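Have a look at the structure below, then the notes.
One chain of protein is taken out of this complex; the other chains stay put.
Order of writing sets the labels: A, B and C. Residues in every chain begin at 1.
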Amino acid sequence: MKKVSHIKIKGKMSVNELVRQMDSAGVLGAGRLGKAVNICEAMIKDNDCKVFLGLAGPLVPGGMREIIIGFIENKWADAVVTTGATLTHDLGEALGYRHYQGNANADDAELLKKGFDRVYESYMPNKIYEGMEDFIEKNFERLKGKSSIKDFLWEIGRLTPRKSICKACFENKIPIFCPAISDSGIGLMMWGQLAKGKSAETRAFEDLKEIIEIAWGAKKAGVLYFGGGVPKNYIQQAMQFAPKSADYGVQVTMDRPEPGGSSGAELKEGISWGKLNPKARFVDLICDATIAMPIIYAALRERIKA
Amino acid sequence: MKKVSHIKIKGKMSVNELVRQMDSAGVLGAGRLGKAVNICEAMIKDNDCKVFLGLAGPLVPGGMREIIIGFIENKWADAVVTTGATLTHDLGEALGYRHYQGNANADDAELLKKGFDRVYESYMPNKIYEGMEDFIEKNFERLKGKSSIKDFLWEIGRLTPRKSICKACFENKIPIFCPAISDSGIGLMMWGQLAKGKSAETRAFEDLKEIIEIAWGAKKAGVLYFGGGVPKNYIQQAMQFAPKSADYGVQVTMDRPEPGGSSGAELKEGISWGKLNPKARFVDLICDATIAMPIIYAALRERIKA
Amino acid sequence: MKKVSHIKIKGKMSVNELVRQMDSAGVLGAGRLGKAVNICEAMIKDNDCKVFLGLAGPLVPGGMREIIIGFIENKWADAVVTTGATLTHDLGEALGYRHYQGNANADDAELLKKGFDRVYESYMPNKIYEGMEDFIEKNFERLKGKSSIKDFLWEIGRLTPRKSICKACFENKIPIFCPAISDSGIGLMMWGQLAKGKSAETRAFEDLKEIIEIAWGAKKAGVLYFGGGVPKNYIQQAMQFAPKSADYGVQVTMDRPEPGGSSGAELKEGISWGKLNPKARFVDLICDATIAMPIIYAALRERIKA
Partner (left out) sequence: MKKVSHIKIKGKMSVNELVRQMDSAGVLGAGRLGKAVNICEAMIKDNDCKVFLGLAGPLVPGGMREIIIGFIENKWADAVVTTGATLTHDLGEALGYRHYQGNANADDAELLKKGFDRVYESYMPNKIYEGMEDFIEKNFERLKGKSSIKDFLWEIGRLTPRKSICKACFENKIPIFCPAISDSGIGLMMWGQLAKGKSAETRAFEDLKEIIEIAWGAKKAGVLYFGGGVPKNYIQQAMQFAPKSADYGVQVTMDRPEPGGSSGAELKEGISWGKLNPKARFVDLICDATIAMPIIYAALRERIKA
């Protein structure tokens, strides 16, 4: 049995040096964060492994946008699944809007008057919807015929004026999936067009062919989840079709297993479903994604040549 | 200021009598549960109010199926939004399968061999997929042309051999929405057909027209959430189109606001977005849905003539 | 394997009838609440079993005072361990003060001016301290010589003018322990006397003799925890001295195991320590105590002749 090594901090340390210390502590949050970085490193460096990145929660209003784009541009992910909200926040920023540092105890009726939509302590300017409406209206002809949501999102990426998550996926040919795209500001803007009598042909089940094909064809698979929700679950169900289920798994969430929902379910549970290989290397980390993601990313940047 | 009344238990009490005691305690979980029942009662009894019921989490594996069907059959909801998992669990039971009482500490590799898929401490027999595959294959011709997910689900309800959530919605003409339907066993069975070269025309954005029309046309609106996820968020965004935003709100979840995600966001946050009326009656209850839902339902049954 | 029975609500049900339904659902929060009542019933009815009741958290400001007194007066507990805060709230109420229904989003600086101390959404009038100061000052001579905290608390119970937790313990000769009594309003009032140069002889380690003697002499032991903290841990360490460790265990808390602290630790963990018998009947319930306690108590009242 390995001893718990007490973390030693000596003068200026790099993030990865600290993570190595955490790894040798080996238990609880610190130990799990150390292990998470090790497993991420392994799945990214394993050339046989397809990495599925699931992203949920307020990552863009939380300042994680550059890091997510980094994951994609470094080709550390082979497929991305996210929420409509993340893509809406991302498109808003790509159109020149920003999120603001706010207050979780704000007077929400006051914010309503001032035109700010609160996301806990981050504020989104409500006029973001105007910019998105213009963008979708102007580009509707290009978007309406995309039969899969992934093609729809790649097209948004192609059309987006500035660097963005969608654009990075499009340019790097990384498939990006968003099963619940209608549940988002982008969805609402599409509805705005439909409400005028136009029609959009994007199909609900179509993307399954592509994500399952990626899983099916992967010699090995790794899953990396920041947050739960549909992104995690959608990747999990694709893992049922990976030849050996997932070989690597890292989950970072504040959700817990006891209520029984998919978001908080331990990765281990996936073994029973054939989603996770019984011999997989995996770890569940209970941590705010905005804390864990920069640490994991920074440590990986020290370990992996970009 | 009202005093906290200490709850008095005298001999045999009905559920509603206990809830009334909790209401006069007036604070913390008990007080909020009391208030939740009051607000549910008000929104259901208000003839001008359209009630939107959001359902997420393992409600069917958790024994809530009859209660959910009760909500629909009592016409206590005017629209239902749920997850693909709930509909999959529901369809499985409608096809004659059941969920089982298991163990959260089970050996998942053993369960895999025995053919049980674990949902925390509930088990789903894996052969449920065979029954669903047959059902979808047999009925594919009837399903493939449904352009909205709601019509797709009503058709499933129509075709379902036994009582079910979908069937109750279909028979009572309660619209049921599931934006992320592809993220589910039902989605996988549809993929099974697509993988054979067939085609399904259900569209991703189509349902927005219907849910927003309901919100738009409602004199008042009430939201009742068990769990968060896409169901809550999808109703929340429809509320932006209700003439006065939501007038009543009850949220039951174990998720918390601090990580900033939609699932755990306090209802109050919705005021800034124009989703909740600043004068609305609302309450957030942090409680396992399988505890709160039967209590709320039983108390309502005492208060409202079916 | 047992099926998950779907909970059926038919007209007016008693609390115990609902709990029985939850028990036959058998999983998640509802199933665990059902099981919790069964185990409480068993430990209380088992004449060989000494029941240790641990109480932490804002139970008095949360309206649970009558129920706690009921547990004691029904002799459903053989020893009580609680926090200084609970005893302070209890003494305050016994001296004629009350707690009030407040608002979790209140302006705390405003409350400070108005003389209300906030406990989430419950308010304690700050002048409670004056009443307690008088009480302690007036009775200091009787209190100062008590060598164990238990004797100190029984004396407070004896001196208390109205019904209270301490008084119920004193009158029913149920030992009540509070290792961290100095960490409370009562502690501060004692300090007020010490600051005047008086001296109090209550000893820090003395109570251990009594609680361990109870554990040591018990043919069987049951533990019932509402909240964690010192009360749970203090009982847990006494269980190391029970001849067969605890035979029954019920834990109700919102704390979780992952941070590794005692409060959220699963009861199962106690097996490794010799605190819980490997063959014990036990359950962990993640639930707000103000919801679970009245339900458990009401169901027990239907099952057990008082």
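The rule is simple: a contact is a pair of C-beta atoms (placed from the backbone, for glycine too) under 8 Å apart; a residue touches a chain by one contact, two chains touch by 3 or more.
Just so it is clear, the structure is predicted and the values come from calculations on it, not from any experiment.
> Just to confirm, in the complete assembly, which displayed chains does the hidden chain contact?
By the stated touch criterion, the chain not on view contacts A, B, C.
> So which of C:C49, C:I72, C:L91 or C:V119 would be touching the chain we can't see?
C:V119
> Out of A:M22, A:L112, A:M132 or A:C166, point to the residue that touches the absent chain in the complete complex.
Selected residue, touching the omitted chain: A:M22.
> Given the full complex, what residues of chain C touch the hidden partner chain?
Residues 56-58, 61-62, 85, 104, 106, 108-109, 111-112, 116-122, 126, 149, 179-185, 187-188, 190-191, 194-195, 200-209, 212, 227, 229-230, 233-234, 237, 240, 254-263, 265, 268-274, 278, 288-289 of chain C touch the chain absent from view.
> List the chain A residues touching the unshown chain?
For chain A, the residues touching the absent chain are 1-16, 18, 21-22, 25-31, 33, 58, 61-67, 70, 98-102, 105, 120-123, 254, 268, 286-292, 294-295, 297-298, 301-302.
> If the hidden chain were put back, which residues of chain B would touch it?
27-29, 105, 256, 258-260, 286
The working rule: only the chains that are shown with their structure count from here on.
> Rotating chain A so that its CA atoms sit on those of chain C: what angle is that, to a multiple of 5 degrees?
180
> Need the CA-centroid distance for the pair chain B / chain C, whole Å please.
Distance between chain centres: 35 Å.
> Report the inter-centroid distance (CA atoms only) between chain A and chain C in whole Å.
Going by mean C-alpha positions, chain A sits 43 Å from chain C.
> Please output the residue numbers of chain B that touch at least 2 other chains, ranges allowed.
58, 61-62, 120-122, 254, 268, 288-289
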